[in-house]
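Missing here: one protein chain of the complex. Every other protein chain is in place.
Showing chain A:
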Amino acid sequence: METATIAPPIKSEEYFINMGPQHPATHGVLRLLLTLDGEIIKKVEPDLGYIHRSIEKMCERNSYQQIIHLTDRLDYLSSHINNEAVCLAVEAALGVEVPERVKVVRTILDELIRISSHCLWWGVMGMDLGALTSYFYAFRDREMINDIFEETCGARLTMNYNVPGGLMHDIHPNFVARTREFLAHFKTKLPEYDRLLTDNVIFQKRTKGVGVLSRQDAIAFGASGPVGRASGYSCDVRVHHPYSALPKVTFKEALRTEGDSFARYQVRIQEMWESVAIIEQLIDAIPEGPHQVATDAVIKLPKGEFYQKVETARGELGVFIISTGTKNPYRLKFRSPGFSNLSLLNHIAVGGKIGDLVATMATLDLVIPDIDR
């Protein structure tokens, strides 16, 4: 009788897998090089550059009015806030004080686009974790905001509504009525978001304790926006360095201390409530006045360096302009929130499963054109 051969012990080896550049969960052309042991993640290496458009270099060639429309294409979900960042930097450099009406309208539009961005994030996050319904509900509400933007600014996504010294046009006569209608609608829908997704047991099990980021690490990696605030790091530019009409309004900074995916989710849901509160404080009393102050046709900034930061839906966006006194900037640098938030992905995803990586990436809310520029 033949003796049974003893099977050699199973050897486990690490292996690579590409997640992206065309993966639905990366929301764009981001390639992640995963080193895996079975299904456990050992290392995550983001590979960037698939949609690099050299926007910073193009800014050096363009005049200050022309730069603004390029910033639409950075983080296209908060394009109005990006436009405002450049406008505020140029206005501060020129020493131009914009009218009160401009400040109020800018802040209202900022918060509207923040809600719109978070709506999209909420829908897509549900979809990433296997709940397709949330996607349609979020887009239903987002559609109303897009209509407001289309009527007032002329475009739904890349609106290019800010110009140095004010706004391109005055607001549309229907703007106030439409915004009030949206707020009334949205306040009844936000509790529905909670009932549908936040309380869901499957959703909670997939997000609680996943991708935990401590406060020290959040500061060390330069995390900003909801990612930083979910770890207890108070980093809201709107609170610490208020701009436009923000000094006039009162709102609470959304803060959590858990630092996991669920905390980041809760921060964004709370931010939608806070944005609604900010708009409600401003919408009833938009001051009368001009929508623009006249600037020179050819804007020349004085020689020097200028920095302005604003809070986009993803975090802190900084615009750094070096001017040599000509009509083009010598150098223009964007500090984009997505880049810093992506840098901590390896830190928080290691040790988890691939399914957890999807949940972690969804709550980081990455917009790839913002990272690549």
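As a working rule, a residue touches a chain if its C-beta (ideal position, glycine included) is under 8 Å from a C-beta of that chain, and two chains touch if they have at least 3 such contacts; residues count from 1.
The rule is simple: contacts and distances are computed from a predicted model.
Asker: With one chain of the assembly withheld, which option in "NADH-quinone oxidoreductase subunit 9", "Succinate dehydrogenase / fumarate reductase iron-sulfur subunit", "ABC-2 type transport system permease protein" or "YwgA family protein" matches that chain's UniProt protein name?
Answerer: "NADH-quinone oxidoreductase subunit 9"
Asker: Touching the absent chain in the whole complex: find that residue among A:K57, A:R140 or A:H241.
Answerer: A:R140
Asker: Which candidate, A:V29, A:A92 or A:L196, sits in contact with the chain we can't see?
Answerer: Looking across A:V29, A:A92 or A:L196, the contact with the absent chain belongs to A:L196.
Asker: Thinking of the whole complex, not just what is shown, which of A:V44, A:C153 or A:A223 touches the missing chain?
Answerer: Missing-chain contact among the listed residues: A:C153.
Asker: One chain is left out of this view; which of A:N62, A:S214, A:T295 or A:S343 touches it in the full complex?
Answerer: Touches the omitted chain: A:N62.
Asker: Kindly note down the residues of chain A that lie in touch with the hidden chain.
Answerer: Residues of chain A in contact with the hidden chain: 62, 65-66, 69-70, 133, 140, 143, 150-155, 158, 160, 163, 168-169, 172, 192, 195-197, 199-202.
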